[in-house]
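A single protein chain has been omitted from the complex, and every remaining protein chain is retained in its original position.
Up next is chain A:
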Amino acid sequence: MDFFQVFIELAQSTVRLSTPLILAALAGLFTERAGVFDIGLEGKMLGAAFAAGCVAYISQSVMMGLFAAVLVSVLLSLVHGYASITQRGSQIVSGVAINFVVAGSTVILGEAWFRQGGRTPALTEDGRFGRITLPFADAVREVPILGPLYSGLLSGHSPLTYLAFLMVPASWWILYRTRFGLRLRAVGENPGAVDTAGISVIWLRYRAVICCGILCGIAGAYLSLAANAGFTKGMTAGKGYIALAALIFAKWRPKNILFACLLFGFLDAFAIRYQGYAFPLIGRVPVQFMQALPYILTVILLAGFIGKAIPPKAGGVPYVKER
C-alpha cells in the first residue's frame, strides 16, 4: 500500500477518534473557564452514550437518542453544579462520584432492561447517524492528491463530527466575543469582580455547567450513535480523562484544544493500526504503552516544552463572599 493511501486512512481515523475528545474537551473548557473543575466528563459522556443507546433503540429515532443524551448529561451537570456551586462542596469529589455512579448504574440498568450483559441492543440504520457525503465526493475521487483528500478525508463523516469541528471556532467566538463569554472567563478568574459588578456568580456558573452538559451529551451520543451501533459498558474507556489532559495541554484555549485532541486522536489511530506491528529497530510496542502515550506526553510536554499551563485562578474554589 502506498504511503499516501496510509496517510489518508490514518488521517481519516484520526478525525473520527478525535471527535468525542474535541466535544468533551470543549465541554470542560466552558465549565473550567468559569471556575468549576470537572473531573466528571467521563461519567457524563458515558451516561449520555447509554441514554442515547436506549432511547434510539426504543424510539428508532436518532434525534430522540441525541436529545436523551444531552438531557441526561445536563442533568448530571446540574448535580455537579448543585454540589459544587450551591453547596460549595469539593468539585473533585463530586466529579469522581458522578463517574462511579454512572459507570455502575449504566451496567445495572442496561442489564435489567435489555439483558445483553450491560449492552443496549444493536441499532439499525434509522437509530444511527449516517455519514454525510459532501457534494461531488464521488466525482473527484480520481483526481490525484486533492481527490482522495476531499472524498477520503473531508467527506464521509458523521454530522456530529462536522459539528464538533465547527464547535471549536464557535466556542472561541462565544468565549471571546460575547458578553456571556467575557463574564464566564471573569468568574473563573475573580468571582469577586463579577459579584461587585452586580452579576450573579451562581447563575453564571450554572449556565457554564449547562453548556458543559450539552457538549458532553453530544460527545456521548457520538460514541453510541455514530462511532458504534449501540452502547457497550464502559465504552468511554477513559476518553473523558484524555479530554481533560487535552484541556490542560491546550492551556484552556479553544484553538489549542483542537490541536491537542487531534494529536491524541492520532496517537489512538496509530496504536490501533499498528497493534502488534514490529517497527524497525524498536520491535513490537506493547499496546498499553500506546494507550498511555497521551498521558505521558501531557506530563512531559507540560513539564518542559510548552511552558506552564496556568489554570483559571478561581478554579476549584467555591465562591464565598468574604467577610
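Remarks
Keep in mind that, in the parts below, a residue touches a chain if its C-beta (ideal position, glycine included) is under 8 Å from a C-beta of that chain, and two chains touch if they have at least 3 such contacts; residues count from 1.
By definition in this document, contacts and distances are computed from a predicted model.
The unshown chain of the complex is recorded in UniProt as "Heme ABC transporter ATP-binding protein", chosen from "Homoserine O-succinyltransferase", "Phenylacetate-CoA oxygenase", "Acetolactate synthase small subunit" or "Heme ABC transporter ATP-binding protein". If you put the hidden chain back, the residue from A:I58, A:A193 or A:I210 that touches it is A:A193.
Residues 177-183, 185-186, 189-190, 192-199, 313, 321, 323 are the ones on chain A that touch the missing chain.
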